[in-house]
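My structure is below; once you've seen it, I'll send some questions.
One protein chain is absent from this view; the other protein chains keep their places.
Entry: subunit A
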Amino acid sequence: MSNKKDLGADELSECVQDFYQNLADRLMGHFKGSSESVEQVMDQVEKYIMTRLYKSVFCPETTDDEKKDLATQSRIRALHWVTIQMLCVSMDEEIPEVSENVVKAITDIIEMDSKRVPRDKLRCITHCSKQIFSAIRTTKNEPASADDFLPALIYIVLKANPPRLQSNIQYITRFCNPSRLMSGEDGYYFTNLCCAVAFIEKLDAQSLNLSPEEFERYMSGQASPRCSSSEGDWARADQAPAATNPFLAQLNHNLEVLSGLSSRQESLMEAAHSLQADLLSWPQSVQREVNGILEKYPLEVPSRTVSAIDANNVDNDNLPPPLTPQVFAG
């Protein structure tokens, strides 16, 4: 594989898929048609080779996967205003269990990017789907059909904005063992994820039951469906904010907290200024004090007598005369 770096993504995929196919056929002969053991071996094979190949074949430079990732990411960000009601999702987030399921589903779908093996990525999608199913089940008290599931999955994808979504989907499509992807349960959830992404890409006013003007306003950020459905509501909402709209109440609360914060900030600044002034005046006062003390007790250096032993003419008289050599006869 290392000497095939210049191959396109499709050719790489072809190589891996041919390998899967040939190996599966051989194993089928070896195990005499026990498809279960073949599947187990194939899972391990996929795990091994895809862990090794991940770095060179995930989002390869030869494709525009990365560009698509960025496009999808900003698309989802631009759609942040889409509400659960617009998508007609049958999940009631007011129920604590449901909102817990939603949070877990979001975590699961985000976690997909951190896995290397296609099958592990698929498993993340499956976990996410199971969370959605229990959320729908709790809300509606009946098993979820695809009519409920797909909108909910779209909502989760919009909320989660999973990293490198397109790259991950492409990677799974290219390198997952096809028997999993085509018919199994994991494959079904993966297909739904593909549908969700396709829907998000093509989403327009009609698919949310909005008028084109409304859609444009939401997209450009001029209005937000969360606060008010039209500008006219603003005036009314202003008069009794807390009663009319929980979001306005939240907004007001936030404003209060913010103004409290700013006044605290101001007092902090004042304190800081006075501290600065104090610091500046302190050396001066110290200087003054020192000067005062110096004036009070002028510096008197007592003149000390310097003892200079070797100096000439000093008390020479007191000393005994120097010894003179005496000559003895003999």
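FYI, contacts are C-beta pairs under 8 Å (C-beta built on N, C-alpha and C of every residue); 3 or more make two chains touch, one makes a residue touch a chain; residues count from 1.
Throughout what follows, contacts and distances are computed from a predicted model.
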### Query
Can you pick, from "DNA-directed RNA polymerase subunit beta", "LSM complex subunit LSM3", "Pescadillo homolog" or "Ras-related protein Rab-21", the UniProt name of the chain not shown?
"Ras-related protein Rab-21"
#### Entry: Which of A:Val82, A:Leu150 or A:Leu248 contacts the chain that the document leaves out
A:Leu150
#### Entry: Hidden partner chain, touching residue among A:Ser37, A:Thr63, A:Ser99 or A:Ser207
A:Ser207
### Summary
The one residue from A:Phe58, A:Phe133, A:Tyr155 or A:Phe175 touching the chain left out of view is A:Phe133
### Query
Can you list where subunit A touches the absent chain?
17-18, 21, 25, 28-29, 32-33, 35, 88, 130, 133-134, 136-137, 142-147, 149-151, 178-179, 182-185, 188-189, 191, 194-195, 198-199, 202, 206-207
